[in-house]
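Everything below concerns the one structure shown next.
A single protein chain has been removed from this complex, and every other one stays in its place.
Moving on to chain A:
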């Protein structure tokens, strides 16, 4: 820590170094650690009316977590509803992440290896511009697009592909499409960065030695881009599983996203400790899953941050 500070001072001078250290510590501490710690603290408490907070009943408890696992019923019953929603959310997030990877990889590859200069910049711009539009607005746009009288249904029926409007909302098609779209850039750019630094000759060498295009990607490009893939997948997965706006707007009436449960406990439920406990469960399960997958594919955290 001291060495780091001296190094900073040597490079940037005293004033800038102090500002940097302060700003970063404040950022990390006040904006990340403190709220999360409060949330963690909350999750181990009872939901008490304001008058009783700090009183004799305000003690630590595992009750909120117990509720997530067992519900309000008998002590041996499982809270299948909430646990089910968690798994469904995770599964859907994995699906969205993999789907994003599949559609983003070719884009990132073309961007990194086949386009140069002005053409590449134009492509990047075209990718970014849609994100100048507010996320909620985009979600509503998707709702309209996939609605019973939306463009897709109208076109499909107009072409005679189907007769009655398909309920894309209830089928969760709209939700998956919206989520997949929402974080596409977070997949493309890490992939692009990773692939861009790959020496062109490696691809040509593989071609020359008899590899077909599929083998070039499977044996040369993808192993090389693995840290980028891991980075993109982690971000998309974390953000998708924690998304609220898209599930709220595009989700079918019968399909709850886990974040919506958290939201309900905080808002309509008025039970902040339980909401905190649910949020913690989501966070921990997601981190565990990411670490597990990284372990499985032999990617280290150190590689990802590059």
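The working rule: a contact is a pair of C-beta atoms (placed from the backbone, for glycine too) under 8 Å apart; a residue touches a chain by one contact, two chains touch by 3 or more; residues count from 1.
The criterion applied here is as follows: contacts and distances are computed from a predicted model.
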item	value
Among "ATP synthase epsilon chain", "ABC transporter ATP-binding protein", "Acyl-CoA dehydrogenase family protein" or "Branched-chain amino acid transport system permease protein", the UniProt name of the subunit that does not appear here	"ABC transporter ATP-binding protein"
Option touching the unshown chain, where A:113, A:170 or A:207 are the choices	A:207
Given A:25, A:114, A:134 or A:215, the one touching the chain that is not displayed	A:215
For chain A, the residues touching the chain missing from this view	199, 201-202, 204-212, 215, 219-220, 223-224
